[in-house]
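Omission of a single protein chain aside, the complex is shown with its protein chains in their original locations.
Up next, subunit A:
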Amino acid sequence: MKRHFRVWRGDSSGGDLEDFDVEVNEGEVVLDVIHRLQATQTPDLACRWNCKAGKCGSCSMEINGMPRLGCMTRMSTFTADETVTITPLRTFPVIRDLVTDVSFNYEKARETPAFAPPAGVAPGEYRMQQVDVERSQEFRKCIECFLCQNTCHVVRDHEENKEAFAGPRFFIRAAELDMHPLDARTDRKQHAQQGQGLGFCNITKCCTEVCPEHIKITDNAIIPMKERVVDRRYDPLVRLGRKIFRRDQLEAAGESVPRATPATAETPSGRRLPESPALGPDGRLDIAELSAPIQGGPSPFGEDITFPLPPERVTYHHPDPS
């Protein structure tokens, strides 16, 4: 059966949605249709893919406005006469057609301190309990499709936040190392808050929603990391202890004492950063927000929108390369 598709084609200088009618067979996925387009109509249509089984995270794209893997989106999920609109990931600069420059993610990976092996434990002598490794293993399921990075409204359409914000993919990396039973570093939380811009995140759970591996990014990584950072930074005794022991160092380095309110910090350029949600008197996140009728808070797409969008409402314009 022939189905109607609209595929964004172009490069960093601009482009537009092109219309195609393509044969679709029972049991196929969106990536099959792209391959058929390449083989029959547009041999140079650019699209990343590898495993075709949802294991490598290469074929990330936006299908009817939703960030998805092409290989995991079955054609049977659309109604019979529905137009399918395929656009590149919006948060990253377009290279060509559906291929975007995802180097942002590789740069952030380099800025995340690596696993620190425990001193004095020889290879082969590592002992860990299954129940302890499981927490980190959840995050190691990540296939680096970068859909969470793409959907996160802190950087989606906010190029200016990219420098200070590592994104959900690297929050789960920090959480993974924080929860690793044998990791020798103890500053993973501080790094997440101070080096990765964890405070930008106001837990709208969009990342969790798009994760093809169903990793509970917000609940199991971001919230625990936020809470522990809070514990550490705002426990008055700890703070007092730090002040006493570290005054010399702090003064010598000319640093100010850590702020008492979360993440209303200012960037070097004087721009105000987004705020974290308010904390309760116990220093933890207000439970009411987690049990609100809309999970996690406002959707970046607005409350009155349901996916998939009707094709006439997908007005895709890629941001300028500048």
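As a convention for this text, contacts are C-beta pairs under 8 Å (C-beta built on N, C-alpha and C of every residue); 3 or more make two chains touch, one makes a residue touch a chain; residues count from 1.
Just so we're on the same page, contacts and distances are computed from a predicted model.
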Protein name (UniProt record) of the chain left out of view, among "Electron transfer flavoprotein domain protein", "Succinate dehydrogenase", "Branched-chain amino acid transport system permease protein" or "Carbohydrate ABC transporter membrane protein 2 (CUT1 family)"
"Succinate dehydrogenase"
Residue of A:E18, A:E82, A:E144 or A:D219 touching the missing chain in the full complex:
A:E144
Touching the hidden chain in the complete assembly: which of A:L17, A:I95 or A:L309 does that?
A:I95
Quickly run down the residues of subunit A that touch the omitted chain.
11, 25-29, 31-32, 38-40, 43-58, 71-72, 74, 76, 95-97, 99, 101-102, 106, 109-110, 113-115, 117, 123-124, 126-130, 133, 136-137, 140-144, 177, 180, 183, 213-214
